[in-house]
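With one protein chain removed, the remaining protein chains of the complex are shown where they sit.
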Amino acid sequence: MNAVVSRLVQAIMVALLIGTATFVMMRSLPGDAAWRIAAGRYGYDHVDAAAADAVRAELGLDGPALPALLQWMGDLAWLDFGNSLVSGQPVMDEIAHQLGASLSLAVVAILLSLLIGPPLGILAGLRPGGVLDRMLLVASTGLKAVPQFLMALVLIVFIAVQMRWLPAAGHGEIWHFILPSLTLALGLAAVNARIARDAMARIADMPFWRFAQWKGLSERQTLFRHGLRNVSVPLFTYLGLQFVTLVEGVIIVESVFGWPGIGHALVHAIFSRDVPMVQGTALVLGLGFVLVNATIDLAVRRIDPRVTA
Amino acid sequence: MIVIATPQRRRAMWPAARIVGAAHVLVVALLALLGSVVVPSDPFAQSLVKALAGPDPAAPLGYDHLGRSIFHRLVDTLKLSPIITLAAVATAGSAGLVLGTAAAALGGWIERSLVILADALLALPGLLLVLIVLAMVPGTALGFWAALSLVLWVEFFRLTRAATREVLASPAVQASRLLGFGPIYLFRAHIWPEIAPMMLTAAAFGTATAIMAIAALGFVHVGLRAPTPELGLMMVELLPYWREAPLALLSPVIAIFALLLGLTLLAGSRKS
């Protein structure tokens, strides 16, 4: 119960932070913000001074800051994000449209990273200091030093440009998934693998691991009966924290590969100072983190009976 | 506290990997500091005749698509983004240290509200925060400093608070208090020795994160603006010319990889 409450507080704080930040951003927009917002709503052809004044009055853009902030937060509380300043469409519709593309990319990337990282990490952790362990350490340290955009660049240059195996950008076909998701997955796997390795090495050093073998279980039986479930607990927990890395990756990778998702939309919105879109996308990403971690809290509690509070 | 008895004998402060990492960082720093002294030139000077030309004595790494010396642009960028980054890490580190120890030592509503704030910031991807701050604060170097400080302090705060809490609850601190030692001694003898190695690790990670962020945003055209030399910006500008001038693209790639690898190694293994 306590955990649920603290996640709820976290979610509210996230909304408050983003709301305040975007409000400040709105007030500090260069030029006549009201005019631009009105243009966003009604289209540039239909804007006149009256429409701009109406918007100005509604949002309290000229008035004292505090009532305006309250108005802004009130809209936020009613989930009224307004319209995009660029397309004029409601922010909610735009986001609903983009979320699917981002989610499918993120899910594919996570699955791919789980296929690469943890199996290698577990094998390495069973023989700490062994050949595989040392190779994995070098590989994951190297990968961790490659930022996502650089990974994207390397994959584009070698696989798309040099070898011409895959298209560098695009969306819609199944092979368009490969480069962006691989970019994200390799970065995640570098961390996954280390977490799985450390967890496995720690568990293989615990008394219950030794005792399982003393009972007469083979190495393999011990791993499957006692290793995997115990490794999965820290792995799940870290998966929640990795979500932040994933979101950052999505922002960059979508922009690099022209993937029509929420990260791409955010960068565009920042570029064109489309404050309602910035607020909407930022909220979805921030609250997504809270939601994912709340889900993981619950999942870990199902696996590990010791977690109660 | 759980002591894990893995056969890792080398738990010294400076294991081999750290020394290699420090060496990487040192080489990049020397390049940045001495590069323009050894081969003087101007990173902004254009000469379209030399566009994408190979190395010559005046430009040891060749020329970019506008005929500017890649070497000098690199040297310049390796000064600018580390300076922004180090300023941000120093700000974030001291803020995190002060707030973290204060939260752990004072407890109560001060601690609770700081934790709630830090948790909320933790839920926001760093790049997102940087983007929002950048949209508000013009003058991008200052904007980056403010934004990165805002992002990075959370990690320092969490580490310091957790370690300080654990130390303050330990029998060792109870014993020292019974013996009559004051808060300054508790910090000096108990808390700081536990935090210091973590601070080094967190600072190295923070520096790497910040350098990545600056370059990543440059790469997608929302960071520092051209013609300022910047690693991400250089790469995206030179990407179309990969076939004609591979060295031109590889130079910033290798530079950032060496720097980030050095910082990752310097950070050592992050222990939770």
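Note that the chains are named A and B in the order they appear, and that numbering of residues resets to 1 at the start of each chain.
Here, contacts are C-beta pairs under 8 Å (C-beta built on N, C-alpha and C of every residue); 3 or more make two chains touch, one makes a residue touch a chain.
By definition in this document, contacts and distances are computed from a predicted model.
With the options "Fumarate reductase iron-sulfur subunit", "Molybdopterin dehydrogenase", "ABC transporter ATP-binding protein" or "ATP synthase subunit a" in hand, the undepicted chain maps to the protein name "ABC transporter ATP-binding protein" (source: UniProt).
The missing chain, though absent from the display, is touched by one residue of A:89, A:213 or A:295; that residue is A:213. The residue from B:107, B:193 or B:227 that touches the chain not shown here is B:193.
The missing chain lies against chain B, touching residues 170-172, 174-176, 178-181, 185, 189-190, 193-194.
Mapped onto chain A, the interface with the missing chain covers residues 206-208, 210-218, 221, 225-226, 229-230, 233, 303-306.
Everything that follows uses one rule, which is that only the chains that are shown with their structure count from here on.
Once the centre of each chain is set as its mean CA position, chain A and chain B turn out to be 21 Å apart. Here chain B touches chain A in the complex through residues 4-8, 17, 116-117, 119-128, 131-136, 208, 212, 215-216, 219-222, 232, 235, 239, 242-243, 249, 253, 256-257, 260-261, 263-265, going by the rule given at the top. Residues 6, 9-11, 13-14, 16-18, 21-22, 24-25, 28, 128-129, 141-142, 144-150, 153-154, 156-157, 161, 201-202, 205, 244-245, 247-248, 251-252, 255-256, 266-267, 270-271, 273, 278, 282, 285-287, 289-290, 293 of chain A are the ones that touch chain B when the two sit in their complex.
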